[in-house]
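Have a look at this one before I ask anything.
The complex appears here without one of its protein chains, the remainder shown in place.
In this document, chain identifiers A, B and C correspond to the written order of the chains, with residue numbering beginning at 1 in each.
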């Protein structure tokens, strides 16, 4: 949902806004930052927003009477409205600021989950989930007895929806699914899943940590109940994230964290919770970071989603082409057309850590490991993979640098 | 615990480091920032640390293989060590980074509390607690049936420990007490409370949100089990706080939030938690904010605690003296010798909001309301109070400005 | 002294309502009453109305405690609604109340101003004795809750 006018996406120009992209590593190598699925870098506009809030407008929020407090409250609430428009939520109070995707999902599991699930109920997940959308449900299962079921992955890295009707029954209380896998880049057919969930009366939670930074989000058109994402994966500060929740749902959910700001009244005997969104924002929030997230949204909104997607697809295709030529290298997951800008791969006889280490020695930053998705790796029979992930500031030249460095790794290990 | 060499505290010099203290409000009035108990301002050193991390060293932490990730992990872990030394914890893994005091206390309530309390057990609090150290225990009581009891406040704003032996029994599992009241400034005799708790086998949690920024903290000498505080009240960024926990305790506690980073192994069937501190830091932490908190600790450590305390006591005494002369004004709580740099007061016939509003119109920033301590206000029979709170950058001149403006308020309302 | 234009919210007419409120006290022939508070600042307002059988608010009284804004606003509101029909009072919305107050308020002070308005709206549906006229269901959510204020 960006309605304002946009400017064409020129990655070289974009890079001018990111101070860190101009540094070198190991003295001589210009940084090639391909770890965007883990976290993204910040443009000077976001850094400047942090400085300016701190130097001009900072105080605690929650409607203090004095000028600074009014200013920081205004900035904080206007960041909430920016988020609202960005994902097209119906109302600002449907936006809860959290620390990140992880806290957002835990909030739903503890508040909605504890109050609404029990033995005999089921929650439907997928085999490709990030631990953030897996462990909170394991914990919930241990508390309430709700049972977890999983949509399996096909060999090509796409969800196997053939058995969806078996898996999604009238015992299913919630379907919690990632809008984009952080390992394979897989984009599941959300519309089909939401329709199926609606037909059985299950709620839908979307882990959109990898989606929101890269593609347009419209919670109303999608008709989802909860959506979670993180500021630090979309050019914003670390330490802030969002839980979107439908007003009717949030309004009925019991509080999660208890403390200042989330109450209407407290006595020695008990307390009455406040209305949303305050009810779910106990304590001093990450004020400056939330305002910075609003600035990141402004920055992203300069560009059209079409341009961002086309650019990332171009890089992903190039990566598939070049990496596909390297002997012994296998790319995990679907073809570029069916996924986001994420390329995870394994070498037949070279461990992912050795790959990442040697790439770093040439300035290329990638991740190695299970990327917080152990069940997915088990599914594909690999212990660890190497992952390159792209964003709007990456260039084709950088993909070439990745491919060349990978070929050198192969030769180094005499494969 | 600051062992390094210190420089004398010169508030005028200190003010040079705080850009926001040089702004004016309502055009003409220099800012007099007396809302430090709500949140403090940041020196340029902390702001610069945020900029530098973002422009030079930022990546996700948790031991990624590439250079940036190693650098940000090193910075993040060295911030943990700074916190450890600052409060004299025995080991770095006893320091958990959270969003703030509120999350820290909720973590203990959900993890330790759910696992260790039930009907027949009791938790002992005080009548002066902040909602952050009250509501999580109300919520716990609703979940497990544990009963809350309260050490009462005397009329002079000090804890009434006469009945401590009645209140603290072998049913008491935890004593959770504030080291300094955020309304009255009261400093309870922690040593006596810890001794009494030890004699019955209860654990001790200290809400040190108001203490840590102003006085030396030594968790080992104090012999406490948990201690919570917030970065934003001690010159650090908002969005980061600390839970200290004794290793033997934390090591046995079940995880709180579930997600990436806090596990050793995840399958579709369940998970094994990681060791501390990782076990309690699910998801991407507030990386840059935690590093900034380390910088704030370095900044504070330049000064001696004696100097900081002497300065705040001087301001508090002056405030008592000047405000004591204003007709109709009543200061809540103990004499300056028995409290921190916090002065809360009520006017006989002028509402706290009107006071704060009119002070702001003269550039003086104070809080009005119940300051997240409704039971305390009820105890003193007032709905709302006005609070001025000091820090190392405040000056005697500012206290004079406060007193003058208050006298104008009084005259304005024709009292 | 506070004579500069920035003190406009404490204009003379507001201070006068604060110091010499209209109809503070009990309504001798009250038929309806309601009370509510804003726990976050300790303000409370009690409203008593005399509504005649034709549905006209004949008399309106308030009592309470709180800041200058909340008390002055209550006084102005009592004065304004006398002689109005229940329908007219119902159609008197939050915006109208802020307009009546006459001075631009920041969001945090708006809620002070709106407390008496909220209580009044509820009072319309809070008859003192259960009568057969009780066909008007307790109105829900007519008054939007202002944003919570809770000073950390």
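Criterion: contacts are C-beta pairs under 8 Å (C-beta built on N, C-alpha and C of every residue); 3 or more make two chains touch, one makes a residue touch a chain.
Please read these numbers as outputs of a predicted model, since none were measured by experiment.
The absent chain, not drawn in this view, touches the displayed chains A, B throughout the complex. From the options A:85, A:338 or A:361, the residue with contact to the unseen chain in the full assembly is A:361.
Summary of contacts with the chain left out: across B:32, B:187 or B:263, the touching residue is B:263. Interface with the hidden chain, as seen from chain A, comprises residues 26, 38-39, 131, 351-354, 357-358, 361, 367-372, 374, 377, 382-384, 408-409, 411-414. Not every partner is drawn; the one left out touches chain B at residues 60, 62-65, 70, 73, 260-265, 272, 274-275, 278, 283-284.
We adopt the following convention: only the chains that are shown with their structure count from here on.
Chain A and chain C have CA centres that are 46 Å apart. A straight line joining the Cα centres of chain A and chain B is 31 Å long. Mean C-alpha positions place chain B and chain C at a centre distance of 38 Å. Multi-chain contact residues of chain C (touching two or more other chains) are listed as 39-40, 149-152. Each of the following residues of chain B touches two or more other chains: 26, 38-39, 131, 353, 357, 367-368, 372, 374.
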